[in-house]
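The chains shown are only part of the set, and none of them has been moved.
The chains carry the letters A, B, C and D, assigned in the order they are written, with residues numbered from 1 in each.
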Amino acid sequence: MSELRLMKGNEAIAEAAIRYGVDGYFGYPITPQSEVMETLMELRPWETTGMVVLQAESEIASINMMYGGAGCGKKVMTSSSSPGISLMQEGLSYLAGAELPCVVVNVVRGGPGLGTIQPAQSDYSQAVNGGGHGDYNLIVLAPSSVQEMADFVELAFELAFKYRNPALILSDGMIGQMMEKVELKAQKDRMSDQELAEKYPWATTGKPSSRERNIITSVELDPYAFERFNHKVQAKYKQMHKEDVRFEQFQCEDAEYLLVAYGSSARICQKSVQLLREKGIKAGLLRPITLFPFPGVELDKLAGQVKGMLAVELSAGQLVRDVRLAVNGKVPVEHFGRMGGVIHSPEEVVEALEKNFLKG
Amino acid sequence: MNEEIIIAGFGGQGVLSMGKILAYSGVMQGMEVSWMPSYGPEMRGGTANVTVILSDNRISSPILRKYDTAIILNQQSMDKFEQTVKPGGLLVYDGNGITRHPERDDINIYRVDAAEEASKMQSAKTFNMIVLGGYLKINPVVTMENVMNGLKKSLPERHHHLLPLNEAAIKRGTEIVKEIATV
Amino acid sequence: MALEVKDIIKPENLVYAKTKLLTERMMHYCPGCTHGVVNKLIAEVIDELNIQEDTIGVTPVGCSVLLYNYIEIDWHEAAHGRAPAVGTGIKRLRPDKYVFTYQGDGDLAAIGTAETIHACNRGENILMVFINNGIYGMTGGQMAPTTLEGMKASTCPFGRDVEHDGRPLNMTSIVATLPGTCYVTRQAAHTAPAVRKLKKSLRKAFENQKNKKGTSFIEVVGTCSSGWKMNPVQSNKWMEANMFPIYPLGDIKDV
Amino acid sequence: MAKVRGAIVVDTVTCKGCSLCVESCPTDVIRLAAEVNAKGYNYAYMENPEACIGCANCAMVCPDSCITVYKVKVAEAV
């Protein structure tokens, strides 16, 4: 039975995780996401669904506990914020290298360094293009509301297991800390160990005589074999781009100018589109929901229609690179962003668009 | 309907929960709502604030720089937020500890001496509900019925016996709020 | 005839004033926080030893992250848990300087466990100050490695369950076993006598550094009234009753 | 025989009203004010100034270094 509640994005993630039947959560406190673990500890799911919740000694321990749980075929997740996610980069590369599904939440704050605890979107490149070493990508989902914080837990796990690849929910301090109403789904059962063994034949369950031993590993010392592995992984990414790109369009049908923004920035841009339309400027918004796989094809289509695109993000310019790569010079792509925890207003976006495309 | 409110005061004055009750009341009334607190260690300093938006439409940014209404509960917050009220907007404040009263002449200013009243009622915890009552009197964005529903939803079950006390405090707030200036 | 207060308050009668090494900046800590007392004592000791120009401090990530705003010396703000490594880097390259780190229990005993142990094991010639308030103050009161059995925190709202989370970790007794440490002590800062003792320990630690004796390690058992959800006075009482039995005060090692 | 008299000055702007000084005073000199300062704290003050012996205990435990202590020796008033 679903339920309507007012809650923080961070709380919604925790509630949704329990209801979806997540098996384990490992985490370490950091602002602005500590409510995820706090909510779980308050709700004590180990007494109801059997979900394990453990406070690890660090983010590095968290991500490696994830590696243990995920290798067993369990649905495991962690959450952190920017500096903590940086510490997980080796672990994420290992998870990708061992083809393990799992979900990591980054409630982004402003960097670099210890920086600020206010919202930012400056971890886009890390999330999307390569924080850790080696040729791999995470599946990256960008929620823009508390409802999506809840909903994307399920979506992230579904994609992670479909592709045997870690998924990252790229949120930020605004979405994590704000309360909105959210409809929580009904409780699902966790998967039994038996069902798991059938559905995920790669998982370590203890080796029965009926199968070869399962080995969760990312080592391959033979370069040719390792290159084959890499090709296989790249093929997965191709498939993702075919089958699992998600985005939302807002007033794009007749748009002459396109805002491209995700997450919290996209919420604000929606208002900017309204304001622009009130001024008689035909603006639209494309909001990538999957940042990887990126909706490049869609943007390329829109490039044939619009006169210019403005990538709006709470950073110095990271998303804008993917937008430019997608349209490959077909239309001018400009960037607008605030940094350091400052949130742009809808009006600033309007101004930026006008300045870039309509004046001089 | 679109009401953008900042509530600001000391930590411990119940700023965040007041905002939450207001937001939940909005939910009960079928509105879109957002509640966005100041967060992190700057709260150590002893101040807290929360932005609440109640709207008939999807809400874009929950973080704002200008507000329709500011509910201000100490001097620091007065200094910080008086200028952020939109012209024609509303400022509600508690006079306790205020050394510099609001000076704007382009907004509506009301005062609700909730601290004084709470100590009279011998129930410091009702302070924020008195303020809420004062605000709702001036700007009844949600019905009292929905406020009570919102209150119920945001209080844990084990505190539901306090509902009547809170209701009384809200009522009291509607009674003691006084106009200082209007435009 | 009774002396008037204004007759007492004269420069020549001054017996205690804020040390000039403390800046004018108002500390951001909650009322009654142990950090404030220890910050002040460090400033006093540096002042008294007259080593301001030769001291470099390292602050952690934790409530004391902004400690650098309060004492008039050069500072490094280290990443969470890494102050001992940062201190090592400074000291190895500036062995002529006094170097100290200042860390909370989350910082030093959770994420920074490896750095703590290895700096002490190498015997880095520095002072490590360890504020054990049994909780993650800065992030809002989560369980720390040193949180007591049954003690409540936001990530153990029903009290620390040792079956689930293990028992409180006693890092100070671990580092005392390491050959690199020369002086390991556990102190408090909640009463005037405790403050006097702690100050003595701090002075000794800086002197050890001068004498190149190895790592001095001073744990201060402290309170976090915000995290503990008590007022400062209650917190001190609770600390005496509950923390001290598990983290008993006194010198553990002094070679 | 000489008696000791002390006095303290509390920086009421930075005092956070934590009461630790109150607790630490051996002669019960200090109280918190009913009024709050600009930060909203009930600051400390000398309620029984005559009792102060200038021991500086209060200042030593004050986390915010708000207390300055003075002390004089005076001839005992017989």
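The rule we apply is simple: a residue touches a chain if its C-beta (ideal position, glycine included) is under 8 Å from a C-beta of that chain, and two chains touch if they have at least 3 such contacts.
This is a predicted model, so every value here is computed, not measured.
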| Formula of the whole complex, where the shown chains each stand for all their copies | A x2, B x2, C x2, D x2
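Heads up, the rule we're going with is that only the chains that are shown with their structure count from here on.
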| message | I'd like to verify one number: the distance from the centre of chain C to the centre of chain D, where each centre is the average of its C-alpha atoms, in whole angstrom. | response | 25
| task | Among the residues of chain D, pick out those that touch two or more other chains and give their numbers. | result | 41
| field | Numbers and ranges of chain A residues touching at least 2 other chains | value | 31
| Can you name the residues of chain D that touch chain B in the complex? | 36, 38-41
| remark: Per the touch rule, the chain B residues reaching chain D in their complex are 10, 45-46, 74-76, 97, 99
| said: Can you tell me which positions in chain C touch chain D when the two form their complex? | reply: 1-3, 5, 7-10, 13-19, 22, 26-27, 29-37, 40, 189-192, 195-196, 225, 231-233, 236
